[in-house]
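Excluded from the complex is one protein chain; the other protein chains are retained at their positions.
The block that comes next holds chain A.
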Amino acid sequence: MIKRTLYFGNPAYLSKRNEQLVIKLPEVAKNDTLPESFKQKSEVTVPIEDIGVVVLDHQQITLTHGLMDSLLSNNAAVITCDGNRMPAGLLLPLSGNTTQRERWHDQIEASEPLKKQLWQQTIKAKIHNQTALLERRRDVNTKNMHYWSDVVKSGDVENHEARAAAYYWSNLFPSLPDFRRGREEEPPNNLLNYGYAILRAVVARSLVSSGLLPTFGIHHRNRYNAYCLADDVMEPYRPYVDDMVYDIVDKGTDYRELTKDIKQRLLQIPTIEVVIEGERSPLMVGVQRTTASLYRCFSGELRKISYPTF
């Protein structure tokens, strides 16, 4: 089921009542001249079990511990943002699945060849999706991309990922011939970073609900990264974010700043339609299929991860 995304960009009091998330506005809650009945009416409630992602993007948001507890036990991803309004933290439950220990065991004990094969599949899917996006949006030669996606070896030892990425990024934005992809680089990198952060939260949430540990990746192994597996699994999904950013840039929107409108677009990432093995579903549901199939690869029931084809 597609869950709801809540974004808080203004001061708010968040609490829990009757298993519902209650949203109060401080101006109303603090104003003693207003009658109690009016205050009750100005509250908004959201069923906690319907929530998938909560983005907290204002320094004056207060939430109760009872609410955090309920959000976690319903497996919602809670994203907190820093002073620059970029996603900074992600709160996830420790036990998202009933057979948690067994699943962590299967994941951690996964053999090196298996992980390499899974990485091969991931990169193949990623390059394939990048190619499809280039073909859809731009009129450039993609023969080399097709070739690279065909010859990815186990563990991508020849690093076709990087070769494809270099070609892809230098051709994706026609209006920006000098575009460089990077965390600290010029816009629209800010849009890409924001979109990837949302995507990462969706993936991490899904991994947890499949009983996997987002920390131990199949390829990424940066000692400072707490979401290696999420970063691995989201690779083939990145072109969906790129496509959305392409659209924003293409429409001539002023993207130097992350405006509310742009954030609103990017927060719709969980609803993008993806196709996995011929079946259409929202991205959020698709990611769940991917992580479920990933676990079955770790446990030896399956040999192929279900990734979307762009």
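Some observations on this one:
Here is the rule we use: contacts are C-beta pairs under 8 Å (C-beta built on N, C-alpha and C of every residue); 3 or more make two chains touch, one makes a residue touch a chain; residues count from 1.
Everything that follows uses one rule, which is that contacts and distances are computed from a predicted model.
Among the names given as "Protein translocase subunit SecD", "ABC transporter permease", "CRISPR-associated endoribonuclease Cas2" or "Hydrogenase", UniProt records the absent chain under the name "CRISPR-associated endoribonuclease Cas2". Touching the missing chain, out of A:15, A:80, A:189 or A:281, is residue A:281.
Contact with the chain that does not appear here is found for just one residue of A:5, A:171 or A:290, A:5.
Where chain A meets the chain that is not shown, the touching residues are 1-2, 4-10, 12, 18-20, 23, 44-47, 49-50, 260, 264, 267-268, 270-271, 273, 280-282.
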